[in-house]
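Apart from one protein chain that is not included, each protein chain of the complex appears where it belongs.
Entry: chain A
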Amino acid sequence: MSKATEVISPDTSAPHVGQVNGGHVHGDHLHDDHEHHDHIPKGITRWLFTTNHKDIGTLYLWFAFIMFLVGGAMAMVIRAELFQPGLQIVEPNFFNQMTTVHGLIMVFGAVMPAFTGLANWLIPMMIGAPDMALPRMNNWSFWILPGAFLILLSSLFMEGGGPAFGWTFYAPLSTTYSGDSTALFVFSVHIMGISSIMGAINVIVTIFNMRAPGMTWMKMPLFVWTWLITAFLLIAVMPVLAGAVTMVLTDKFFGTSFFDAAGGGDPVMFQHIFWFFGHPEVYIMILPAFGIISQIVPTFSRKQLFGYASMVYATASIALLSFVVWAHHMFTTGMPVYMEMFFMFATMLISVPTGVKVFNWVATMWRGSLSFEMPMMFAIAFIVLFTIGGLSGLMLAITPVDFQYHDTYFVVAHFHYVLVTGAVFSIMAAVYYWLPKWTGKMYDTTLAKWHFWCSLVSVNVLFFPMHFVGLAGMPRRIPDYALQFADFNKWISLGGFAFGLSQLIFLALLIKACKKQGEPVSAQVWDGAEGLEWEIPSPAPYHTFETPPVVK
């Protein structure tokens, strides 16, 4: 707050209400640091050799956005093929490659790196640390990612094509019936896993060891809390994914029979191992989103977050439960009935802590003095649309009902509501929220409004009708469909193209922002924003908190 005098600041008179979600910096203490030290390395080596958490965060975020556009282009191919019934544009095998690589890129290339980028930028600033705890490893965990995706993408051009077995690479599709590119797929997934594990170790150690004096556990911003728990999940399950791809590799190339009943193995075992990774993975992609929304909603409601402690406990409960629900992805695969019952009830139990979160966000807004800047718009859209995805998830959790829904477009609708209007919208909300802090300039609000409204309308035209065609029995991952689904699919495709184009508005906005065009902003940026990152100048200096601030 004391820094606000030296920058243009339309309204920083909003009082700091509480200390729970952040804390206060000792003003003049901070002041000493930022006059010097800010010699920023120039040229390409700045990015290649960097150990700076802000540079690495920027790299992650741009990489994620590029991958989002690449994966999105593949979705456009899928939707173009499905615009009409019958085989129109691509071969079925290429269609399968598109669905597979679209999924892999969006999960491992877009959503996860984007969250890691946000973690890099924000966690040190939020807890008052000079950088991430292990800065060189931080660089390594980013720079191995482009290579991994280069391998994955180039395998599409190989003889026999890229992976075409779905992003879940179920055996025997990925073993007996896959192409030679499977080996490249396996090693690229290994690298993605190594990257995630190193990133997660860095986040955990930073949070455990680098908090400023006075930043006690229950004063940490929720984004930090959710990432701490996410990082734990990552370290616990990414190695299991590594084990799964290794078994696929040896089954395919070295004659083992982990997933082959003739040798005493079982293809169903693949699904157990994969989903033991896969289910915590979906929480890896949503817990940081919960953290982001918990940062944004209080700011624009000008109230403290309702139920801070319950948010922390709910996050931890979700993470723990996520380890005992994996087989709800496999209700139709074949399991003893008591197992199906167990996984059904455990899954439904997750809706309790998730409900706590949604309730708390709404309660935070209740009687707040709300304003609707772009981060808040995305956050509110997140709350509504993510809840739709959550409720369809609850439907899918019910075993007998899932027999009907399994492998239909209803499932596609469900996980796109939680991942696109959930995870991706939260990332966009986060970018709009912190972008002025990063660049020091307000983004182009006109473009932002266009981006938001175009995205909001088109994303619902895209995904909502999928519920209907799914309930009516349209199977997923098939390039053709029965005639009665034609009208809905036409609308779905149109929505898809519109959503894809809407993201180009976002691209234009981001380019303008990176060129530092726009109105200068104050240190606090949003009146009502609280936490250490809002007490350092905008743009955030290259090095922050070389001397730890004191959090009271």
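Criterion: a residue touches a chain if its C-beta (ideal position, glycine included) is under 8 Å from a C-beta of that chain, and two chains touch if they have at least 3 such contacts; residues count from 1.
What we mean here is this: contacts and distances are computed from a predicted model.
*Asks:* Have a look at "cytochrome-c oxidase", "ABC transmembrane type-1 domain-containing protein", "Ectoine/hydroxyectoine ABC transporter permease subunit EhuC" or "Amidohydrolase family protein" and point out the UniProt protein name belonging to the hidden chain.
*Replies:* Answer from the UniProt record of the missing subunit chain: "cytochrome-c oxidase".
*Asks:* Just name the one of A:Pro85, A:Pro135 or A:Pro475 that touches the chain not displayed here.
*Replies:* Residue touching the chain left out of view: A:Pro135.
*Asks:* Of the residues listed, A:Gln84, A:Thr168 or A:Ser257, which one is in contact with the missing chain?
*Replies:* Looking across A:Gln84, A:Thr168 or A:Ser257, the contact with the absent chain belongs to A:Ser257.
*Asks:* Can you work out which residue in A:Gly72, A:Pro436, A:Gly531 or A:Pro548 touches the chain that's missing from view?
*Replies:* Answering carefully, the residue with contact to the hidden chain is A:Pro548.
*Asks:* One chain is left out of this view; which of A:Met112, A:Ala164, A:Ile197 or A:Val297 touches it in the full complex?
*Replies:* A:Ile197
*Asks:* Decide which residue listed in A:Val205, A:Val324 or A:Leu370 touches the omitted chain of the complex.
*Replies:* Here the residue in touch with the unshown chain is A:Val205.
*Asks:* Which parts of chain A are in contact with the chain that was left out?
*Replies:* Interface residues of chain A facing the absent chain: 26, 29, 41, 45-46, 48-51, 129-131, 133-137, 139-140, 143-144, 147-148, 150-151, 180, 183-188, 190-191, 194, 197, 200-202, 204-205, 208-210, 213, 235-240, 242-244, 246-247, 249-250, 253-258, 260-266, 268-269, 272-273, 276, 336, 543, 546-548, 550.
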